[in-house]
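The other protein chains are all here in position, but one chain of the complex has been omitted.
Letters A, B and C mark the chains in the order given here, with residues in each chain numbered from 1 onward.
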Amino acid sequence: MRTATDTAAVDAWRREVRQWLMDEAPTSLPTPEELGTSDQHRAWERKLHAAGYSAIHWPVDHGGRDASQEVRMVFQEEYERAGAPARINIQGIMLAGPVILRYGTPEQKQRWLEPLLRADHIWCQGFSEPDSGSDLASLRTKGRVEGNTIVVSGQKIWTSVASFADWIFALVRTDPESSRNKGISWVMIDMTSPGVEVRPIHQIDGRSDFAEVFFNDVAVPRANVVGELGQGWEIAMAALGMERGVGRRSYVQYLGNLAQAKQFATAAGLDDDPATHESLGALLGGAIVYRHFANRVASSGKNGEPGPTAAYNKLYWSEYQTRLFETGMGLLGERLEQPADDVDPQISSWEREYWYSRAARIFAGSNEIQRNIIAERVLGLPR
Amino acid sequence: MRTATDTAAVDAWRREVRQWLMDEAPTSLPTPEELGTSDQHRAWERKLHAAGYSAIHWPVDHGGRDASQEVRMVFQEEYERAGAPARINIQGIMLAGPVILRYGTPEQKQRWLEPLLRADHIWCQGFSEPDSGSDLASLRTKGRVEGNTIVVSGQKIWTSVASFADWIFALVRTDPESSRNKGISWVMIDMTSPGVEVRPIHQIDGRSDFAEVFFNDVAVPRANVVGELGQGWEIAMAALGMERGVGRRSYVQYLGNLAQAKQFATAAGLDDDPATHESLGALLGGAIVYRHFANRVASSGKNGEPGPTAAYNKLYWSEYQTRLFETGMGLLGERLEQPADDVDPQISSWEREYWYSRAARIFAGSNEIQRNIIAERVLGLPR
Amino acid sequence: MSVTLTDEQRDFGELAREVLAKVGPARDLLQERDGVARRGRWAQLAEVGLVSATVPEAHGGLGLGARDMALVAEEVGYFALPEPLVETACVAVPLLARHAPAGVADAWLPRIAEGRAVVTVQPPGASASATFGQEADLVIVIEDGGVALCPKASGRTVSARESADVLRRPARVEPASETIRFGDAQVAAEVTASATAWTAVVLNGISRRLLDMSVEYARIREQFGRPIGSFQAVKHMLADVATQIETVRASAWYAVGIDDQDLEARIFAASVAKWSATTAAAAANLNALQVHGGIGFTRENPLSLWLVRGKKLEALWGTANFHARILGEQLMQADDLVEAFGPTLAEQAA
Partner (left out) sequence: MSVTLTDEQRDFGELAREVLAKVGPARDLLQERDGVARRGRWAQLAEVGLVSATVPEAHGGLGLGARDMALVAEEVGYFALPEPLVETACVAVPLLARHAPAGVADAWLPRIAEGRAVVTVQPPGASASATFGQEADLVIVIEDGGVALCPKASGRTVSARESADVLRRPARVEPASETIRFGDAQVAAEVTASATAWTAVVLNGISRRLLDMSVEYARIREQFGRPIGSFQAVKHMLADVATQIETVRASAWYAVGIDDQDLEARIFAASVAKWSATTAAAAANLNALQVHGGIGFTRENPLSLWLVRGKKLEALWGTANFHARILGEQLMQADDLVEAFGPTLAEQAA
């Protein structure tokens, strides 16, 4: 079902990426939070950019390779295979950058794209608000237009990498008379602006991946609006579709998780246990299903727009991850409470990932919202 | 958590019932459909009645024993333990009779109760219509009131034992101006009346447990209305609560089903298979849970009214049965297709029960309706 | 390794769709069930090239690869075709062309191409049976050490099976002792994996049909004054089914499209395909009846055809648990999961 040519090209690409990552990628680099600095991660991002791997789906004349979905999928698989660091500028590369490329002025492209790729600007996302989760269109962060300045006040929440991000792209209601999805603008805000305050959220899993971002009358130049005033919703919908598509994760990471689960099973003496074979076998099957699904979507070129594929994808991987980590929790049982002086980081990390998988059923459009999208927009069921 | 007195009385009752059933109950009596006649079943019902076991929850002066829920539960457990025949007049004993007792005139009691207990009248139920399933209140079967006669026309569906029933209790819209749950009456109709037509429904599982019942201008005496004209909905809601309560089935039948499932597992060489232990163990656990739940409800005296307990009960046993029979289907695998000249009736019966368990998620108020009831009436979530 | 379908494959699937919509059994279910099978149906399938598709051109066929049949096989499920078209064109023909002694292939392939031979396959094991086992001109019986060819006149013993899915007419076939046999345990494993994977493709077609019928019914059936499809409970039920089906289809296409890979990879892919198709089918089945309510429980309603067929194919060629266990054993045996099941470079895949 593939052509021989495709395979040869794809295979050569895979080989190149695998070799480069093997030579260059740091493995088991602690997170910026653990390190207390994002410097090493910025350095790694710069190295990726120098080699042309930072944003391969971007246009060639903006530092990308115009990579197809299939080529991106291969890169992602190899990236996970190499155990390379989590991409700290993913919000920039996946959302801010593509939005600038599609809706930005030449000046905006000039100003933001290169620093983004060089990781001089780490970007974070300001969409959700405390009272606007699933119902994003009810957002209330205000932008008062005063001549060439927009004065932003309000609160965003569930912002990742906020503690060290340089810029935030935020949805701001610039028309005070508007409601729902009208009158919202897409505004780029320098995180060092006076009046921006970041408060980390202490999560149930002990981490602080997310933060609240407060805007207290933050003065933002009018030139920082992408697109027209009031075009923010349209831009956000396009951006969210990009976020939910395939290519951000591959089945390879799940194979890594399953290798850990297998170790847990072995430690519990369950190597030869048929019940364990069935439950881990179903999870292996689920990972391979994700492989073929993602490849089908990637090679059919239908990715990247909000719609059925993106919703199927989000629903599948998030439900799968919860099953996966929940199974491991069962295998670990009481061993989850580890000797404080002899902690197995794999076990601690598994428990954190378990909780994070629960959060993944909520963020980026809760799974209930995804089901609504599928039912109404794909199956055509009445609203 | 029980008092010693209760236990002694209940134990004596259990002992009495067990002995009597051991002495008297026919086992493996084919169904009326298989026998081509309901005679043997009527005879068995008469025998139950003669011994005072026919309708033990009815008042003493109407042939019952005023039995508590707990006493009824014991009877049901022992009845299933004995493998005694399915009760063909269950609609009469559980619904028609209690409705007559509560809402009927002395004449109506006189006329219908004794023949019901003697199984001279087998009763069936006329509630659902083709366009009124979950939304029962939209029913359209009409009753034109003409002096002392009500002329009924319309169609009922999903009526069990209709092929040999003598009477049907039907919900009929007697006020042509009415809509929804107003203007509906509870009407008793002699199945031999001119204009009544029964068409069996051929089910997916090869049986015909249900029928369509057509009324073509059937003349019914006004005296056959129970309660007032227009009181039918209130009566039906009370009746449906009785149908959904505990006491119609016990965990003992599930133990019988599990014994079969165990045989299927053994035939498949899975006696020592831990995965099979886990799946059958979960089903055994589920049966015991039903035991304690039903006993809790029965002994707390909260049964018999529509409400939370009835909805929990219906939801629990119907979902449980589907899991149970689905597991057995998996154990049987390709052995479900049996040699035509050497059919194992246990296997055929299991497959039929499997499909019937699927239907049970729909009838007597679909499980979605049960969830609505629980969410709105018990948990108090907004409509 | 991508799993895109080519335009030609889509066109061939469309052709199957048109023909099967016309000749499929749903048009007159009662007549079908009363045994007045549509005897001309096989000829109609043959006429448009569906039967001869995979037969090599040298033997009078179209010479397509089995993988070109992926959408056709889904349509076989979608239209609940009872005849063993997939067994014949997708399982038997490649087996005969690849592994049968030349004389055998020369004898059967042209007959198949001409639409004169219905071929079916019986899984290994003592309780297995074959679709159309009685009527088929050739039954390929998988044994431990290879396959046995049982033509109609070969003295094969046939015992009918009782099935809720009467149209499929399963029967167990015992080969006559002197019947032609070929292949070895490897060939037996190969044809088993092939039939397993193809069954997954057919099952996905059944699931798609169950979903489509449910969506259609949910749009028109009204309760409480509105289409039941406007209730969120129904929406989410069907959205979950759609997600399951759309995510698993590619795994089945993949499994039938890798006959150039080694046996181990094919067995693994077949287990992934059948496990996932069965899991999706069970959900589609459960929710299709739930959305239809009582009417779906009647034999008169065409839904029953897919409900029962689906349940049968879930059980045949290995249940979900059976295949999950195989996958779990592979997982336990692998030294490095990423090496064993992750992306490979071309020379490694050889």
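One rule holds for everything that comes next: a residue touches a chain if its C-beta (ideal position, glycine included) is under 8 Å from a C-beta of that chain, and two chains touch if they have at least 3 such contacts.
Predicted model only: the values in this text are computed from it and were never measured.
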**Prompt:** With respect to the chain omitted from the figure, which of B:H49, B:R65 or B:R81 is a touching residue?
**Reply:** B:R81
**Message:** With the missing chain put back, one of B:F264, B:Y290, B:F325 or B:F363 would touch it. Which one?
**Reply:** B:Y290
**Complete:** Given A:T7, A:Q260, A:S300 or A:Q338, the residue that touches the chain left out of view is A:Q338
**Request:** Determine and list the chain C residues touching the chain excluded from the picture.
**Result:** 231-233, 236
**Message:** Need a quick check: the contact residues on chain B for the chain that isn't drawn.
**Reply:** 1-3, 6-8, 10-11, 14-15, 18, 70, 74, 77-78, 81, 251-252, 255-256, 258-259, 262, 265, 271-272, 274, 276-282, 284-290, 292-293, 295-296, 298-300, 308, 311-312, 315-316, 368, 370-372, 374-376, 378-383
**Prompt:** Please identify, in ascending order, the residues of chain A that touch the omitted chain?
**Reply:** 128, 130-135, 138, 157-158, 201-206, 210, 275, 322, 326, 329-330, 332-341, 343, 348, 351, 355, 358-359, 361-363, 366-368, 371
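By definition in this document, only the chains that are shown with their structure count from here on.
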**Prompt:** Which integer distance in Å separates the CA centroid of chain A from that of chain B?
**Reply:** 53
**Fill in**
The positions of chain A in contact with two or more other chains are 274, 277-278
**Asked** What are the residues of chain C that contact at least two other chains?
**Response** 234, 320-321, 325
